[in-house]
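Excluded from the complex is one protein chain; the other protein chains are retained at their positions.
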Amino acid sequence: MDLLEYQAKNLFQQMGIPVLPSQQISQPKDLKGLKIPYPIVLKSQVYTGGRSKAGGIRFVENTIDAVAAAQAIFHLPIMGQYPEVLLAEARYQPERELYLAVVLDRSSRRPLLLGSQEGGVEVESVVGQMQQVIVDQEFSPFYARRLVLKMGLRGELIQTVSSVVEKMYRLFLEKDLDLVEINPLAVSARGEVMALDGKIIANNDALARHPDLTALCSQQPLSNRTRITGALPAGMNLVELDGSIGILCNGGALTMATLDLVYKAGGKPANYLNVGGEFSHHLPPNTLPERVRQGLEVLGRDRGTKVVLLNIVCGGVGCDDVTEAIAAHWRRRSVGHRPVLMVRLAGSRFDAAHEILRGLEIGVVHDLDEAIAQAVSLSKSKVA
Amino acid sequence: MDLLEYQAKNLFQQMGIPVLPSQQISQPKDLKGLKIPYPIVLKSQVYTGGRSKAGGIRFVENTIDAVAAAQAIFHLPIMGQYPEVLLAEARYQPERELYLAVVLDRSSRRPLLLGSQEGGVEVESVVGQMQQVIVDQEFSPFYARRLVLKMGLRGELIQTVSSVVEKMYRLFLEKDLDLVEINPLAVSARGEVMALDGKIIANNDALARHPDLTALCSQQPLSNRTRITGALPAGMNLVELDGSIGILCNGGALTMATLDLVYKAGGKPANYLNVGGEFSHHLPPNTLPERVRQGLEVLGRDRGTKVVLLNIVCGGVGCDDVTEAIAAHWRRRSVGHRPVLMVRLAGSRFDAAHEILRGLEIGVVHDLDEAIAQAVSLSKSKVA
Amino acid sequence: MLFSAASRVLIQGITDPLGKVYAPLMQQYGTQIVAGVASGQGDTNFHGIPVFDLVEQAIATVGQVDTTVICGHPYMVLDAALEAIAAGIRHLVLLTDGVPPLDMVRLLRKAEATETLVVGPNSPGIIVPGEILLGTHPPDFYAPGPVGLISRSGTLTYEVALQLTQAGFGQSIAVGIGGDRIVGSSFQQWLQILEEDEATQVIVLVGEIGGDSEENAARYIAEAIDKPVVAYIAGRTAPLEPVMGHAGAIIAALVADLSTEIGTFESKLAAFKAAQVPVADRPSQIPDLVKKALQKVS
Partner (left out) sequence: MLFSAASRVLIQGITDPLGKVYAPLMQQYGTQIVAGVASGQGDTNFHGIPVFDLVEQAIATVGQVDTTVICGHPYMVLDAALEAIAAGIRHLVLLTDGVPPLDMVRLLRKAEATETLVVGPNSPGIIVPGEILLGTHPPDFYAPGPVGLISRSGTLTYEVALQLTQAGFGQSIAVGIGGDRIVGSSFQQWLQILEEDEATQVIVLVGEIGGDSEENAARYIAEAIDKPVVAYIAGRTAPLEPVMGHAGAIIAALVADLSTEIGTFESKLAAFKAAQVPVADRPSQIPDLVKKALQKVS
């Protein structure tokens, strides 16, 4: 889960990382109660980068200008997002700007400290200067000093900046984050530092053990607008496209493989839905039939779909258990729009499953390639 | 540093360990604003154990009885201590009472979890039933379960109690404690637990990195009342006895060895003062002369002292550096009460030191046994 | 092989939702489940398996344990794994998904220090057909044979196994290393194990887009693996998951001196091509490539 800049800065402040005095602005008139002296900077609080280029950050000298700027920013979408809040912040004159981050490195399977003296710009453009330190053992401050020295800092700045990295790491660890980034960390002529902008991404799997982050999460608007209205059941993952074949599978890689096969066979997917794999403590395999039924309901809402292809590989339950769920769904939706179902099942008790579906005139096969071929063919037929 | 029961319970509560509703009472009339329903228990907040036996804990049913009981407790010294605060707490009917503690084990050089089903009594009496688990690697909750199973608990209580042990351990670690003790941890008939009494000892060396504990420390009255008034300079350690020889040394073991020798030679120590050893970052060896001077001032305040024996083994500084400090002290205290000084110095530049002290008619020798003999002899002479 | 019918197996979290479903299935397959662990439920039994409160209690009563299968709550997996390691168990199979990645970092530091093999999390575990099931693989899909199957996924692994079995190619072992960002054992580790395993004649690697596991595996195959390898990569037509696009991941990939293209289907395909590993363009093509590989070997 992404945090907004002001939420990240609240966490920085709790951890003792220096941030500027700031205030949240929910509507332009809030600026009349501003407690920070002018000049200030107004910043659109959206989840995407590139705010500056897009015009989402403005420097203003007085209330009149500030209100006008705030109105403009509230009405400025950045990559499709409108801000719900602006951050009004004191201005700061940095002598130099650094980049600092802590991320989890998939390859080394360890946290990674990142830093560069070329902060304040789009980070992709300065990757050449980026220094990195892998935290291979339990963290200790010398890892932070190691980064800061690699960045080329010397003298008192070593301690000042490595102390910020230390705090970023503690935050990363205590809150189970995927990313803590300060860009830029401003350095003043007197060697003082200030986090001018910050980004935090919390790990979704760990969210439930951090009530403070969970609370921020609930304020967050749904980022994906979908044609298919209604919230997706927990543990499911839907991607919408613009073809005519709905795809419903259990397991992420199986879903992708099925999608690949549909395209390969000349089909046009309308969407693909993963109803969840086999190792969830919260949704164990014996909930698969119910998840399939819920998934069918979700896909059934898409009026553009002619065929729904189910590819279910049954492990912990039998094919017939899943089929009962399909049948239950089919019977309930016997009126109104009803896409054709093409069912592919692999697993135990296939014959029993076949029996049930044949009674409902739903196509069911055991072979994957054949299921794909039939689904694509059905999607192209005029009858469906 | 010892914490009072109510301070310990505040920390328990922060950590999510269940405690009863309670209120601090600074004077009996505070009981009129009591928010806890009767019956309650009133507990003297002193740093010593054995409060119950001494009458420092009373159960009361109404305000009149409570005020009377509070008055009695405020005027009841327990091992010489009067409470400044009482704790008024809801009553609780435990079905059983457990003992739990986390301490640092000197021998294994690891934290130790302790637990027994025989809680609620003086712990020394149930040591036979005490179970222990050494936390040899980084803590994980299974260490707590291991303790609880060794204690003989079964079923749901395993999780309930081990979760308390987990929180105690986290507190121990986060706050750098020497001891966290819950005695008793009450268990209700429904399997709920409640910390009825608790003890926390914070580690003095780590105190400076825990501002919350440092704040509690500053509220604490000086536990040692000394004849020699005035606060002791930092890093020094004074023990007062009732003889006539003051002993001033640098280093704990050297001080004890010198004390042993004085007793052995038939002398009667008035006190012994360690002005600090050689490895303090805060008071490095080059501060030794100044510490000796301050130490002489402290011992000079004791009117019962006839002779002050200095035994200073000089490492990082020369004997003459220390001697300059002795001389400076001696010149300032040339009027009024002035105990005889007997100086023993070991280290470099002894001759220069000898020269300085001879000019002031202060006895100085290099041999330890001789210094002891002379000091004892002086203490017995009528002249001194 | 590290795992056989003689292996003595423990199930931690045996009465948790995943344990309840899979412990009986493993037992039916013939896996020697000597004990289960479920805190608070000691002295009971589950499907005839004695249940203990603590791993060390289980071992004290039933004797040595070779492998533990952990299927408890995601937030309890780290503790369960550390408990198993402390009790001397050196093979851990983690089924549960949703384990916080920093818990895995801590576990893997410990595993490396104690030379413990950790498979998973978010993994179907291991099956040695005809011998032992340590996880969620549906036994009907598998048969004994010469193919070593390694994968990051769950149900797609079963699918591939089924295709192989139906084509007459049984498996020496099938391992799902787990689908999470931070997992224990890597493709490289398993490639090395299978390279040394006598029963394995050909290796099938089932990959998917995202991460750099396949790229690393391909490099390792070129350097260190003599047995033939056949690959399949799911996700040619799927967009990378949004999580891949975030600043940290981009930076980490860039800094680690990798192309921004890392994780894409094309990057993985190119890596296997460079390692001369044939890549199947659909699951049903895998048996054909296996057949060719086996013909070359003999």
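For clarity, chains are labelled A, B and C in written order, and residue numbers in each chain start from 1.
FYI, a contact is a pair of C-beta atoms (placed from the backbone, for glycine too) under 8 Å apart; a residue touches a chain by one contact, two chains touch by 3 or more.
Just so we're clear, the structure is a prediction, and the values are computed from it rather than from any experiment.
Taking every chain of the complex into account, the chain not shown here touches A, B.
When the whole complex is considered, the residue among B:G56, B:P94, B:P141 or B:G277 that touches the unshown chain is B:G277.
Checked against the hidden chain, the listed residues A:A54, A:A90 or A:L149 yield one contact partner: A:L149.
One of B:Q24, B:Q132 or B:S163 touches the chain omitted from the figure, and that residue is B:Q132.
Of the residues in subunit B, those that touch the hidden partner chain are 2, 49, 101, 103-107, 109-112, 114, 123-124, 127, 130, 132, 136-138, 173, 176, 178-179, 181, 199, 201, 203, 205-206, 208-209, 239, 249-254, 256-257, 259-261, 263-264, 272, 277-282, 284-286, 313-316, 346-348, 368-369.
Not every partner is drawn; the one left out touches subunit A at residues 137-138, 140-142, 145-146, 149, 154-156, 158-159, 162.
Note that in this section only the chains that are shown with their structure count from here on.
Counting steps between touching chains, the shortest path from subunit A to subunit B takes 2.
Subunit A and subunit C have centres, each the mean of its CA atoms, that are 26 Å apart.
Under the contact definition stated at the top, the residues of subunit B that touch 2 or more other chains are 138. Among the residues of subunit C, none is in touch with two or more other chains.
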